[in-house]
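Apart from one protein chain that is not included, each protein chain of the complex appears where it belongs.
We call the chains A and B, going by the order they appear; numbering starts again at 1 in every chain.
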Amino acid sequence: MLEVRNLTQRFGGITALEDISFNVTKGEITGVIGPNGAGKTTLFNIVTGIYAQTSGTVHLEGKDISALPAEMLAAKGLVRTFQNIELFGNMTVLENVMLGLHTQSRSGILSCMFKAPWHLKEERNIREIASEWLEFCDITDLADQKASNLPFGKGRMLEIARAMAVRPSIMLMDEPAAGLNNRETAELATLIRKIRDKGVTVVLVEHDMELVMDICDRIIVLNLGRKLAEGTPREIQENQAVISAYLGEG
Amino acid sequence: MFSKHREIFKFLSLVLVVLITPLLVHEGYLLNVLIFVGIHTILSLALNLLLGYAGQISLGQAGFFGLGAYISGILTTTHAINPWIAMLAAATIVTTLAFFVGFPILKLKGHYLAMATLGLGIIIYIVFNEAVDRTGGPSGLSGIPNLSIAGYTFNTDLKNYYLIWTFTLVAMGLSLNLVHSRIGRALRAIHDSEVAARVMGVNARVLKVQIFALSAGLSAIAGSLYAHTMTFIAPASFGFNFSVELVTMVIIGGLASIYGSLLGAALLTVLPEMLRAFQDYDIIVYGLLLVLMTMFMPGGLVKGIPELFTSIRARATRKVKTDA
Partner (left out) sequence: MELSDQIAQYLVSGLSTGAIYALIGIGFAIIYNSTEIINFAQGELVMLGGMFTIFYLNTLHLPLPLAILLAVASTTAAGLIFERLTIRPLKSPTPLALIIITIGGSILIRGITMMIGGKDTHALPAFSGSEPILIGSATILPQHLWIFALTAVAITLNKLFFQYTITGKAMRACAVNRRAAGLVGIDVKKMVFFSFAISSSLGALAGIIVAPLTMTSYDVGIMLGLKGFCAAIIGGLSGGVGTVLGGLLLGVLESLGAGLISSGYKDAIAFIILLLILFLRPQGLFTKAQTERV
């Protein structure tokens, strides 16, 4: 599904990632964990085309996506969420999700200006599908709220609804549980499973170990820019290198 | 849907006001001012799509306006081409030109973009002055024919009023459609969070260039209308100062507001007329307005006035409460 090969990233003299390789299996939930500064977010930013890597490749379903900028990836079925939720604050909740359908609509400037019939039909269609995703994430009642007015937890749900609207085959989530309380985290776990059941492969960076151990099928551990370990939650919990890295003995 | 009906109601009221105004205003001078309000509305609308919605500044809009006017003027006078075809040609040429210049120019951001568009505008302005053989140079180009439809010529202030305002209202209507469509959403999204918009598959770069081209083309149509209603054009109308004036209209009316463009254009067209007595000093008023608006009402009048009312009301209620 997603193959990362020998990925290295340097910023000036600092090596943020060194020779990282791993595979993500289709239909699984994969967790990427590691202490602060391990390079998790950098990894995400490279895979999602926001940074250009120093060397190494990323393949999605066998196709090389290493050089593609962020805006090309949505159409390839790759989407992400952000650690500090990036919503379109001045738009309504529904409009946010409708934007997720941008790549699935075609109307150009002229057909939008002149309200061409096909444009109106497309617009109705987008609205309908967007509403369905609101329901999927259980935020239908907030549809007409301005996104910047949402409490953080609901904002997180909206971000996921918007990402799902892209119709991704793989979703990368950057610390989805950050800032959520216990109840919200539990809801999130359910939602992530629901997303997987829809056939979307999930990769998440997370600090909440309980959540990671609970929902992930596979875990990759990064430390100081290198891959430290990889395995099932159980294997990771028993891995001596991981334990010492987390306890800071290294 | 309620909000949609309200939008339509707002627009129809405006159409009504435009229709009946000439019944109250007969005087040629006032009609002429209103014609300018219409042309300026199209121009500030065009700039607002770029500045307010796509978030990209242009200090060279007067150049595109002038290109539209000169292309129309030269084609109809020197080459005796039908004014409507000349207008179409002006819009097409300027849109295409802006599209190709747009790619390198919109790679630039902020101050650099401002300077580059400014430079482009000034180069165009210099060409108007120097290509004397074609443009007539600083003394201008005269004898541009009026527009006409099947023998009916737009040759009086009243006829031109209705002609210009038809264009203005159509431009406003189309812009309203645009900003409420997927393109408008994508533009607003780029404004709020460019990175998230890109992740959702919005190609910000291409979209910005498209809007830049649209904005230039719309300005060119305004230029062509200007040429055919005034029948005389000279470079002085298309200089840097006018570009700044257009930015002022957008800022004062309200960024990212279609009706704000109308408000800003109306205010900045009528105000100098009222300040006629002070002659050249209207420029001080512009400067002052720009500085004060940026400082105290960055959302423009359209957002600023309601906010002002709410804050006054809030203060009043607070006062009532403390008094009680």
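Just so we're on the same page, a contact is a pair of C-beta atoms (placed from the backbone, for glycine too) under 8 Å apart; a residue touches a chain by one contact, two chains touch by 3 or more.
Everything quoted here is computed from the prediction, not taken from an experiment.
Participant: Given that one chain is not shown, which residue among B:8, B:85, B:115 or B:274 touches it?
Facilitator: Result: among the candidates, B:115 touches the missing chain.
Participant: Out of A:50, A:68 or A:186, which is the one that touches the chain we can't see?
Facilitator: For the chain that is not drawn, the touching residue is A:50.
Participant: Using the document's definition of touch, tell me which of B:170, B:284 or B:316 contacts the absent chain.
Facilitator: Final answer for the missing-chain contact: B:284.
Participant: Spell out, residue by residue, where the missing chain touches chain B.
Facilitator: 51, 55, 57, 104-105, 107-112, 114-116, 118-120, 122-123, 126-127, 129-130, 240, 244, 247-248, 251, 280-281, 283-284, 286-291, 294-295, 298
One rule holds for everything that comes next: only the chains that are shown with their structure count from here on.
Participant: So how far apart, in whole Å, are chain A and chain B when each is placed at the average of its C-alpha atoms?
Facilitator: Between these chains, centre-to-centre, one finds 41 Å.
Participant: Looking at the complex, which residues from chain B come into contact with chain A?
Facilitator: Contact set of chain B toward chain A: 174-175, 177-178, 181-186, 188-189, 191-193, 195-204, 210-211, 214.
Participant: Given the complex with chain B, which residues does chain A contribute to the contact?
Facilitator: That would be residues 48, 50, 69-75, 79-80, 82, 86-91, 95, 98-100, 102-103, 105, 107-109, 112-115, 119, 122-123, 126, 162, 166 of chain A.
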